[in-house]
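Here we show just some of the chains, and they stay where they sit in the whole.
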Amino acid sequence: MVGQRFVQLLEGHPWFEVTALAASENSAGKTYAEAMAGRWKLSSDIPAYAAGMTVEKCTPDLDCTLAFSALDAAVAGDIEDAFAHTGYAVSSNSRNHRMDADVPLVIPEVNADHLRLIDVQKKRRSGFIVTNPNCSTIHMVLALKPLHDAFGIRQITVTTMQALSGAGYPGVASLDILDNVIPYIGGEEEKIETETLKLLGWLSDQTIQPAQIQVSASCNRVNVNDGHLESVSVKLAKKTSADELKQAFSTFNPLKSLKLPSSPTMPIIVRDEPDRPQPKLDRNIEKGMASTIGRIRPCNVLDWKFTVLGHNTIRGAAGAAILNAELLAAKGYLK
Amino acid sequence: MVGQRFVQLLEGHPWFEVTALAASENSAGKTYAEAMAGRWKLSSDIPAYAAGMTVEKCTPDLDCTLAFSALDAAVAGDIEDAFAHTGYAVSSNSRNHRMDADVPLVIPEVNADHLRLIDVQKKRRSGFIVTNPNCSTIHMVLALKPLHDAFGIRQITVTTMQALSGAGYPGVASLDILDNVIPYIGGEEEKIETETLKLLGWLSDQTIQPAQIQVSASCNRVNVNDGHLESVSVKLAKKTSADELKQAFSTFNPLKSLKLPSSPTMPIIVRDEPDRPQPKLDRNIEKGMASTIGRIRPCNVLDWKFTVLGHNTIRGAAGAAILNAELLAAKGYLK
């Protein structure tokens, strides 16, 4: 699913041109259209630019300088290493290298400064890897960043209701999810609990000091195509009001001046209706690149609670890696 | 939906015989089968005993001594008062009188002793009202009671994923919930946050002292027929281990000696699989009268977290009121 989103989102990209597509041995040698036969799951057709391209093997001799990775975690680690060692810039959505000490884990609006880890990383290889977080982490941390800046977050509890496309294809069996919720997604809670600390951590000397925040996640799979919904509570270092919270969310736009092509007009949308955000109504806002927040209200246990929603395969995956690459370009890391 | 469950669950009841059915003016005078035409939503047919009974108006001249109420909150308050004043025992699932100072709000396994409020209540009327909690509160509090007894609960956060039948019929429009989650159920969070304190409170003199616990609830509607799923975290007064928690859940059975007809063999079922409980697989356990708990694990913010599931229109509503009535009978309040 994420690979398909890359192909879709890179169609007509103003800065990047797709010069090679690579996949497993099974697909290598076929055209992309052949390789995707019966497996293309987006409602728009395969972009014309990609349909006829021949799929190549994932070896570091592709005709490109920047590689986007949506590889399965079973193989992503080694392949991405090979590309980075050979000199490629790799923008990866895979989880393997996210927590490596010298690999930036980046959401451009949150911790663009962490890209400086690339200089550390390049001491050991000619290219480098940059990663984006897990799909459920991204939207939560994007939403929390303005609160952390303004009020200091101390504790976070989050219960997610995650969409089917997050499990890939074929992913979740229909018999398992029709008329059901599955209260478990392997490894997901750990990713939220650890990635959040790196993302909100600070770059000190040449390493990231993890944020001093307690994070507890409970992850559930629901019968929704796209869009992860998350019930979040936070404890803050400073007293604040609902209006100040909304103000912090609504004015947050640190990337504005960079004019990155995939940047949303505003990264956080605040809805005032009592029953928003909803996956069906809000996941595609800003072409799937923004997070939507609603139901901001006091929490009897921590301080504040609210609901966050975001598109999991766009801003939560392929769009995240593309935005990271745009940030790399804007900051001069790609030449 | 709850009225239909009453009719279904009371079929062949060993202690109670249904002698009258009452509903709104619209239905009065019709047979129950006529009144339900096109509106009976359970997969089993209308029980034969009820189909031919003539529906009466909800006035306190019904031929019975015990009245079960699944009335809409818009009318339940006054009608239940009228019945109680005329001498009926009322076991109500409606929310109107739950928080009245002299009305017991009861889960038999949790606070059977609160029935003593009936003596207080009877000072002002010849009959009395007993209520059961909201459908999402019942399963959470039933699950929490053994922990509170053994370790002392200080804080609770809960995020619910609630089934469609909880909204009644026609309830949630299909266009609103297909491929969606709705992060809001009007009044539900308040009910969980207040009813829990009364349920876990203690009877002192002639009033209930609310429990000294902080409760924060976030309620969501998911596309599931029956079965509310809840992600719960708790902070406890005492340190404990996962094994001790499981032990507390698994040995909890305070009603055992009463042998109430609708009592489950065990009120709390603990599942060890990583992905249970699930609404589709676990809601009907013990004929829908038990709560199922799984995913017991440490919480980085509070102390422990786990997932609770229960059938919302059986143990969460009609079955709860019937079990309350059975408790009333066993304790000598019905004669």
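As written, the chain order gives the labels A and B, with residue 1 at the start of each chain.
Operating definition for what follows: contacts are C-beta pairs under 8 Å (C-beta built on N, C-alpha and C of every residue); 3 or more make two chains touch, one makes a residue touch a chain.
Keep in mind it's a predicted model, so treat the numbers as computed, not measured.
Chemist: Full complex copy number, with 2 in place?
Modeler: Whole-complex copy count, per this file: 4.
Everything below uses one rule, namely that only the chains that are shown with their structure count from here on.
Chemist: Roughly how far is subunit A from subunit B, centre to centre by C-alpha average, rounded to an integer in Å?
Modeler: Roughly 41 Å, centre to centre.
Chemist: Residue numbers of subunit B touching subunit A in their complex, please.
Modeler: Touch list, subunit B to subunit A: 155-157, 159, 161, 178-184, 186, 193, 214-216, 218, 220, 222-225, 229, 231, 233, 274-281, 294-295, 299-302, 305, 307.
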